[in-house]
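Please read the structure below before turning to the comments.
Excluded from the complex is one protein chain; the other protein chains are retained at their positions.
Labels A, B and C are assigned to the chains in the order they are written; within every chain, residues are numbered from 1.
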Amino acid sequence: MLDTLRQLNATASFNQWAGLEVVSAAEGEAEIRLAWRPEALGQYAGFLHSALIGGMLDTACGFAAFTVAGKVMASHFSVNCLAPGIGRTFTCRGRVVKAGRKQVFASAELLAEGEDGTHKLIATGNAILVPV
Amino acid sequence: MLDTLRQLNATASFNQWAGLEVVSAAEGEAEIRLAWRPEALGQYAGFLHSALIGGMLDTACGFAAFTVAGKVMASHFSVNCLAPGIGRTFTCRGRVVKAGRKQVFASAELLAEGEDGTHKLIATGNAILVPV
Amino acid sequence: MLDTLRQLNATASFNQWAGLEVVSAAEGEAEIRLAWRPEALGQYAGFLHSALIGGMLDTACGFAAFTVAGKVMASHFSVNCLAPGIGRTFTCRGRVVKAGRKQVFASAELLAEGEDGTHKLIATGNAILVPV
Partner (left out) sequence: MLDTLRQLNATASFNQWAGLEVVSAAEGEAEIRLAWRPEALGQYAGFLHSALIGGMLDTACGFAAFTVAGKVMASHFSVNCLAPGIGRTFTCRGRVVKAGRKQVFASAELLAEGEDGTHKLIATGNAILVPV
């Protein structure tokens, strides 16, 4: 499944462009990672841009859904920004909450790893994915 | 105000990297635009990636909030994906719904312009912005 | 359609208990109303309870969806609370944003009518309804 998700990830030009990597996968779960690059990923104050925050949360949810439902499209996602996105790498874990026939509900957490190696929860999200 | 938003936009490395432009601004309103680039902005099926969908909606909301409240940070945003993100350019209009002292509520619509020049609503979003 | 929605409304025990009325209906639209009763509908500070705020927004969205898709179940709804729910009556207008085969997206606005007859926007919401 990890190989399959990595192949799927490789077909998404944005994921390649941004540098998103698939770290792990299991039944109903997936984890992705992004290395910080100040010249490409920041908002006006120099923190991780909301596009990457939302994009990582939705992608981790979608990859988690993929492990139980195959290819999906997001129909809804929401994002709670808990702390500024400051770190050298960002890791996002998605988890399927409920897999129905028409809709898969998933949630995700986004952690920032600081220079000292500690992890901090910076955002949470939910997504509804529709099997295609 | 348009000049001010363009300067703010220029300080966000992601906005520059992705090619986000500020098109217009008014009291409580802002509009941004993105030209489609298949080699950088797609998800696995070749449609506009959710990172750009969510990022444009949140940015348009944030810029609209900026016109009434100055610098803000998003604390929450949500995205409804109504149709696949297919088009040569994407335009997103944000509008302040309610500006409070602690929180600014805004909403936005994302339109895709097709090869034939027609516009289609592909996503809607809401954001809560906190003045900083 | 108005008669049909009123019959549907009459089959929901909560709607009867709370006193929800269907005011109007059209293709993709519905409006409901609730008269304020301090002894039954308040939260701790005496404002309209979030259950009624969310319930009215979701019901107006569901009734609007019913006009184009028949019976539906909400799979997701979200609520923005813009101002305290103070008024003698509350009116909520729902509107279909996009009706797909698997999902109907709708949004709604909740207005409070004060003692002086003026209306104030107190909450907005979005819902995703699934045809059953």
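What we mean here is this: a residue touches a chain if its C-beta (ideal position, glycine included) is under 8 Å from a C-beta of that chain, and two chains touch if they have at least 3 such contacts.
As the structure is a prediction and not an experimental result, all values here were calculated from the model.
Taking the complete complex into account, C:V79 is the one of C:A25, C:A64, C:V79 or C:A108 that touches the chain left out.
Of the listed positions A:M73, A:C92 or A:I128, the one in contact with the omitted chain in the full complex is A:I128.
Of the listed residues B:N15, B:S78 or B:T124, the one in contact with the hidden chain in the full complex is B:S78.
In the full complex, chain A touches the hidden chain at residues 78, 80, 82-83, 97-98, 100, 105, 107, 121, 124, 126, 128.
Where chain C meets the chain that is not shown, the touching residues are 8-9, 11-15, 17-18, 38-45, 49-52, 54-56, 58-59, 62, 71, 73-81, 84. On the side of chain B, the interface with the absent chain consists of residues 75-76, 78, 102-103, 128, 130, using the contact rule stated above.
The rule we apply is simple: only the chains that are shown with their structure count from here on.
Taken as a graph of touching chains, this assembly is fully connected, with contact between every pair of chains. Centroid distances built from C-alpha atoms place C farthest away from chain A. Averaging Cα coordinates per chain places chain A and chain B 20 Å apart. For the pair chain B and chain C, the distance between C-alpha centroids works out to 28 Å.
Measuring from the averaged C-alpha position of chain A to that of chain C gives a distance of 33 Å.
Each of the following residues of chain B touches two or more other chains: 78, 80.
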